[in-house]
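The other protein chains are all here in position, but one chain of the complex has been omitted.
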């Protein structure tokens, strides 16, 4: 289907809702752009921008009508594909029950190119191996993805370095580029169901000028990356740096609080917890997000393999930029910059990488 | 043998492909229920359980593989398989070192536990054909080696000299005593050393590596299987390599924190490896470099 121009997102939101999707989109809440349920275009954060720096996020007023004039929100798609916790099974006597997986029908409106890349990484982790996760597959397939191409990258963004953005090129149902003067969206479909929905909307074919303007948005965004990483030989360089004194230096700043791994859209590590019901004698097992920054993560025989902060930071960074390639044939980092912005002390992976030998 | 276990190693080591593969209908994190058929107390803190499936059959395994054993309401731990139960199930020798293993040790015949697996890689027994074989165990490292030795004994004529060397804390902490005696009667040189002798112990005292001087093998045509605490495995493997055994012919069984056994939880990573998928059995050629890095 050809590229079209839509004037408003209202018909799209209505169409998605009519098809049974909960529309989750950026909203200004808690002085942050969050992904949250919306019912109307009016709930989108019109005129809001953000300022992102290591350890710092501030919502800013914009002097225009842009609905998506900001960079990555702290919320990636991870919460919808891999919820923070889930019940694996319950056991009562000699019976095991598996609760039906919660598979919300969600349309993510305003997801970014880096997030689409992160979903592709997660797909390899949860579906590409010998033990695919059937629940992940269900949740993943239930997602309808409306990407919005980044116009205003944040100060911690480096998707260009990682080859994942700022323009969405694959993995979406619909991709939008927001244009001003007049305010409109250039839209194209990346899937059959995306095309079907697009056909149901009021639209006009995109003119040459619209396409040029959209192209300019992505080009300008690419020129405004807040950060960059030299990825040449990065897998070998990071793996070879395990004795670098740099790990000690970063450990003196690292809180080992795990925030980076929690906001990372590809960090997939989990732990399991068992509980017993006092009244019914039932046992339950849940899985929840875990982090390589916790001591229990590597505990064997009562003591952690990675007891030092340096060892834990090294594990995280080495996994993202080196061993991920060995395990999944791709980088574990998509350049979204969340780990930099949301580190309470502003540790910057791009700086750490640059400082490795 | 599970479907993936039947794949040759080279294939398993290939990078994992993308979205294309169909997913299995069962949830991989849900255990099958097994009943304790028999329980034997090996020592004060160690028991051997025979587990048979409550319903249906039990997937075949290869010596060296492990299962995830679930003590209802308490938790789940990876546990090497020590043998096949006579009525079709798994034998597990378990030492009570934590809450879960303690609960498993407390199970009685008739009790129910959960089992997932078998998972992981196995001892490369065919590669040892026509060679001298050294089997080295530290403590309960003998448990995953037991099915291997039984396999060697079953086809005794395929191998050259077979030696089993085992280190244990005290004479009383040795497991499989009667079985060791049977192996001796079947053409296996079995040597045991203890850290702390009691007043009746007349055998060797000290590290298991010292037993390497007491057994006979031709290093250039020797295959070794090693399992025990990591420091013991590295010392033994280094010693063997120093004597001329090829590192690729020395196999170790590694232990790491595991919450899933199937590559989801991320806990068992050792550099590029997931110990649950790429291990637990690894050649020293592959493992030496990784084990040498502190806190990897």
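By written order: A and B. Residues from 1 in each chain.
Please note the rule applied: a residue touches a chain if its C-beta (ideal position, glycine included) is under 8 Å from a C-beta of that chain, and two chains touch if they have at least 3 such contacts.
Criterion: contacts and distances are computed from a predicted model.
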Name of the absent chain as recorded in UniProt (options "Coenzyme F420-reducing hydrogenase, gamma subunit", "Transport permease protein", "Anti-sigma regulatory factor" or "ABC transporter ATP-binding protein"): "Coenzyme F420-reducing hydrogenase, gamma subunit"
Listed residues A:144, A:185, A:289 or A:324, member touching the removed chain: A:289
Which of A:254, A:305 or A:333 contacts the chain that the document leaves out: A:254
Of A:15, A:41, A:215 or A:273, the one touching the omitted chain in the full complex: A:273
For chain B, residues in touch with the removed chain: 73-75, 96, 98-100, 102-103, 106
Absent-chain interface as seen on chain A, which is shown: 29-32, 34, 55-59, 74-75, 79, 84-85, 252-259, 262-263, 273-279, 288-289, 291, 293-296, 309, 341-346
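We take it that only the chains that are shown with their structure count from here on.
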Distance from chain B to chain A - Cα centre to Cα centre, in angstrom: 40
Chain A-facing residues of chain B, complex: 4, 12, 15-19, 21-31, 33, 54, 70, 72-76, 97-98, 112, 114, 255-257, 259-260, 262-267, 269, 271-274, 277, 293-296
Chain A residues touching chain B - in the complex, by the definition given at the top: 88-89, 91, 94, 96, 98, 123-135, 137, 239, 242, 268-272, 274-276, 283, 285, 287, 290, 292, 296-302, 305-308, 310-311, 314-315, 318-319, 322-323, 326-329
